[in-house]
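Can you read through this structure? Questions will come right after.
Just one protein chain is left out here, and the rest sit where they should.
Going in written order, the chains are labelled A, B, C, D and E, and every chain counts its residues from 1.
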Amino acid sequence: MFRDVGLGKLIAKALEEDVGHGDVTTSAILTGDERGTARAVAKEDMIIAGIDVFKEVFLSVDSDISFHTDCHDGTTVKKGAILAEISGAIRNILTAERVALNFFQRLCGIATLTQKYVEAVKGTGAKIIDTRKTTPGLRDLEKYAVKMGGGFNHRFGLDGGVLIKDNHISAAGGITSAVRGVRNTIPLTMRIEVEVNDLEEVEEALASGVDIIMLDNMKPEEMRKAVLHINGRAIVEASGNVTLGRVRQIAETGVDYISVGALTHSAPAADISLNITMV
Amino acid sequence: MFRDVGLGKLIAKALEEDVGHGDVTTSAILTGDERGTARAVAKEDMIIAGIDVFKEVFLSVDSDISFHTDCHDGTTVKKGAILAEISGAIRNILTAERVALNFFQRLCGIATLTQKYVEAVKGTGAKIIDTRKTTPGLRDLEKYAVKMGGGFNHRFGLDGGVLIKDNHISAAGGITSAVRGVRNTIPLTMRIEVEVNDLEEVEEALASGVDIIMLDNMKPEEMRKAVLHINGRAIVEASGNVTLGRVRQIAETGVDYISVGALTHSAPAADISLNITMV
Amino acid sequence: MFRDVGLGKLIAKALEEDVGHGDVTTSAILTGDERGTARAVAKEDMIIAGIDVFKEVFLSVDSDISFHTDCHDGTTVKKGAILAEISGAIRNILTAERVALNFFQRLCGIATLTQKYVEAVKGTGAKIIDTRKTTPGLRDLEKYAVKMGGGFNHRFGLDGGVLIKDNHISAAGGITSAVRGVRNTIPLTMRIEVEVNDLEEVEEALASGVDIIMLDNMKPEEMRKAVLHINGRAIVEASGNVTLGRVRQIAETGVDYISVGALTHSAPAADISLNITMV
Amino acid sequence: MFRDVGLGKLIAKALEEDVGHGDVTTSAILTGDERGTARAVAKEDMIIAGIDVFKEVFLSVDSDISFHTDCHDGTTVKKGAILAEISGAIRNILTAERVALNFFQRLCGIATLTQKYVEAVKGTGAKIIDTRKTTPGLRDLEKYAVKMGGGFNHRFGLDGGVLIKDNHISAAGGITSAVRGVRNTIPLTMRIEVEVNDLEEVEEALASGVDIIMLDNMKPEEMRKAVLHINGRAIVEASGNVTLGRVRQIAETGVDYISVGALTHSAPAADISLNITMV
Amino acid sequence: MFRDVGLGKLIAKALEEDVGHGDVTTSAILTGDERGTARAVAKEDMIIAGIDVFKEVFLSVDSDISFHTDCHDGTTVKKGAILAEISGAIRNILTAERVALNFFQRLCGIATLTQKYVEAVKGTGAKIIDTRKTTPGLRDLEKYAVKMGGGFNHRFGLDGGVLIKDNHISAAGGITSAVRGVRNTIPLTMRIEVEVNDLEEVEEALASGVDIIMLDNMKPEEMRKAVLHINGRAIVEASGNVTLGRVRQIAETGVDYISVGALTHSAPAADISLNITMV
Partner (left out) sequence: MFRDVGLGKLIAKALEEDVGHGDVTTSAILTGDERGTARAVAKEDMIIAGIDVFKEVFLSVDSDISFHTDCHDGTTVKKGAILAEISGAIRNILTAERVALNFFQRLCGIATLTQKYVEAVKGTGAKIIDTRKTTPGLRDLEKYAVKMGGGFNHRFGLDGGVLIKDNHISAAGGITSAVRGVRNTIPLTMRIEVEVNDLEEVEEALASGVDIIMLDNMKPEEMRKAVLHINGRAIVEASGNVTLGRVRQIAETGVDYISVGALTHSAPAADISLNITMV
């Protein structure tokens, strides 16, 4: 099950944003006594991610709502599948509906897009990995959705790992001097990754003892050469404008990881709707 | 200029999420004295939205950073255009970079997609309008971006207007009885909108004196008939699975507004990068 | 039942403000095992508002407290009536007492004052409506109390409706130009209201197509003329230094709404006390 | 000058409450370039309290606003007096106006009412003192306003002093046993006050060594006897349904302090308006 | 039982600080279904303080965890004693463990050190009292721990009592003038304490009618003279570089209270460990 110490606060904020001074329509029309059941239905094939978040939104509005699901995060569902049944006071289900779907559709959308990339590189040994190009406020949820789609996680944030980029390198006056001081300043538990642009830099990175080498915007042939040269002495990540069309070609160069910003910054929402039946 | 009382807090949250215990890479390599200039470059044609948010992120990290731009929200820029120049301590520019871009790319993405819909209905008189299908925590910014793309705003949240949907109607036992009690419960400043599915319901909605009628998932021919029948006695909004491919056909039915969830829930991020030069 | 997504936080803040580092008196004298029942008693006739808020404060301090009431918001109670019985650990009842009463007495006070205005205009067709002159932090609760007293709500805040005042008009260079641009900038669900000072401005407001006309500080005869002239083409609100003594005269001019700042900014607290019996 | 570590947050909350998703009227009509001056005018005689809070609200919205005043908290102003001049972007002045006035009118209202009680007991030696019957969230400001009106402060909250009431006494089995344990549990810096109902209890309170004796709802003659009997061995506070009509009679009994809940729970707002001139 | 309105928030903050984006180790290895029991064991003799805080951390992570203890705050336990048994999902127990111990070890450490000072002055009549030299964010808990160790509390904060120090005195131009204005500005429930450096100042303090006199950094002989001179006319507190070695000598001078900053700023953590058994 997904667990996140900040989830309750995040949902509360989202509800405040949407409900504000109150759900005027629902308060005006419903007495609060009407009961019913809402069914969340997949309107297209998708990978599920965030079913617990979906549930938590309803329970945050009304802890007496009963929520039933047979869905599990990380599994595929077909168009038409019933993802969950939510029963209780219709008034509160209606108030929670939009926020609950806004979270859930986004997370399923990310998992579904991730899975397409994962499928595209199937059999190559390459892994799809996310970036920090996430929606402000939703990083943990979005990175979780990437994992549910079969992807892997890069660092959670700037405090979660060392990634030395071109600007760091030029500020330090070269890869060697950039890497040199780092190990003694960072937490013991971190690996060091460095971004390189050509084979010469690959060589310098290896010599400086980094753990991970990121091949940035290289052509496939060059990547292949880099992978051969590195030969297991460091983990290899490919990065830069990766699309569904290009990803297999990159994967076949032998890199270990391919990072894809689009997983989180450009995934379309999964199509899910809520059908309510009164009782 | 864009103004939002909660913007400072939103940016602070986003920085906390990304920076956490500190930017370990930058702290390890840069002394803090290195200065330089970063140029934000459009990597594709786009509509600008959120240039002030972009600026605020840098200033939140370091109020001594100088930010210069000739861009204005709501205008089109071409691939290659320089959107802003940010000068100051490179260390702080690097720490702010990702969060600043995460906001800005998303908002420009929304404005750019909105503008495509607006173009598609040009000349018809129909207006493109957003929904509540926004990213949790970012609603105000996203709705602002829709306006910058030439779209219009529906209500900000559940407290900002009455929208009587099918579930409200069935709970109340019909459109007439649903609408009846509403006027005296809601703030004086609100209009009342009701969702209808066919011409019979259009008639009932008109009779009950609503201000706006939403034609939900109707076929174009039916919409045309509804528009003719309503004949200016209420504002008409079309809703339901609107795509770029279908939107013109809907617009030509004569509806006043067409609401599009995809504007905010499925807009791909605009491609913007930051190039840094040390001095 | 009253519902507000921010209520829990509001009560927590109020308890922090009052309890701070701890209720030193109660901690010093009571062991925590003493149990008893507190009865909230009306010390004067009043309209009830906020019985759920009153309850929530006790439950926020101690979720094991049992709270019983036969009261309903919006009903009149007589002096001497028992409004609620609160049973449980006396220590916690004593700690919650003052904050609970501070909320409840204020809300009942507002409902009671509102009802006096409502009574005063009985039979005229005019409705009593509130303003934004509320206590910082308590707006939603206070506007709710106005409704419980038989009044109506104006907009919740600056984001909840358009009210074009004299300063907006002079900045725009007249009513016509002020109103012109507004419709296309605001959310679809909002009405437009404009403040006018004389019949000439009434005419201009009507011509510009506003939904609501506020007659500001006009004399009754003038108001009557304005109402006749408007003749149903816009909703009419009277505003400005309305007192219990003057309100009927204003109502008899035929206006639809009369806004009264005093409902929320000058209502005396209702007199309620808590009598505790140990067991 | 008034200083409060939480003031910034309190004002931010109040602005969020009022402005929410944005001031739609002002944004629609004003470009942001219009400049002008607003004058705050007293519409009745009053005691000033909270001029700094008034100022801070404007500066919180726009730090470029210039605020000038010759007013000092605690002084009397006459009807018609100009309390402050606020110059800058009219758009931002309009957005801040209502929240600024809501704070300021309330605080001046409290100071003005307090001063009436202070005048009423002039020459008797009795001091007017506040209670914990304050508006949730505004206690510090309201207690400050009481001081500006010439009143005195009772404890800030439950953590600020010991006040042993009838329920504490009956739980402990008498005044003597209630007081006994208290001294060793509370912070060194606190006095102990006990509530009594008759002369017998006065005697017991004195014997138990309390610092302050509160005469609760006693008749004037009895109070006089109590004061004579106490004879300086403890401070004497009178409490219970004190009105402007009764307060002098109570003061003449010789009590040291008279606590008045109405100062904070029932003070009508002072009448202040803002007149704006464009430039 | 210990009660603190802000405790929930404090624990949530501490968990956010430690858990952040998630407990990666535990999530990777445990399924969430493993159950077991953790025993908290005292690794040295100690005074217990904060057993409820310890419990609350586990329950904050997982409200289904069952927590059993026979320990009571304020009692002594021997090395090897089992302080609590915590049963439930091991995953959640492991996630909560460190934060729970960080609170508990600190509070027991403070109580244990306090008790050493209390023992050292046994029989002298002097009481050990804390200061404001507490850890930022933990004041209430730390002052509670001092009480559990047999110590007493000085004021909770700057708003909880008057302590006139040398700088206040020199600003006012002497003790007499410093004390003069204070009584009428502060809440009725506060005592006044003044810091003095020699017998002359003691005399001036007495004459000005203060409640408590703090002898600051005086030599024992001088303290003894001061105590004799004061002779019960004020409470006497000794302060300044008090160590376990010196405290008895100070106590024997006859002072009422001895304040010790080290209780809270330099107490070593008590040694407690958690042993987990799977089932």
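Remarks
As a working rule, a residue touches a chain if its C-beta (ideal position, glycine included) is under 8 Å from a C-beta of that chain, and two chains touch if they have at least 3 such contacts.
Since we're looking at a predicted model, the values are computed, not measured.
Screening E:Ile29, E:Ala207, E:Leu228 or E:Leu244 for touch with the missing chain picks out E:Ile29. Only one of the listed residues, E:Arg39, E:Arg139, E:His229 or E:Arg246, touches the absent chain: E:Arg139. In the complete assembly, the contact with the undisplayed chain comes from E:His168, out of E:Lys116, E:His168 or E:Arg224. When the full complex is taken into account, the listed residue touching the unshown chain is D:Gly160, out of D:Gly109, D:Gly160 or D:Pro187.
Listed for chain B, the residues touching the missing chain in the whole complex are 12, 15-16, 19-22, 27, 32, 61.
Residues 1, 3-6, 139-140, 143, 156-157, 160 are the ones on chain D that touch the missing chain. Panel shows chain A; residues 129, 147, 152-156, 159-163, 184-191, 193, 212, 235, 237, 257 of it touch the chain omitted from the view.
Everything below uses one rule, namely that only the chains that are shown with their structure count from here on.
Across the two candidate interfaces, C-D and C-E, the one carrying more C-beta contacts is C-D. A straight line joining the Cα centres of chain D and chain E is 33 Å long. Once the centre of each chain is set as its mean CA position, chain B and chain E turn out to be 52 Å apart. Computed centre separation for the pair chain A/chain B is 22 angstrom, with centres defined by C-alpha atoms. Along chain E, residues 20, 156, 160 each make contact with two or more other chains.
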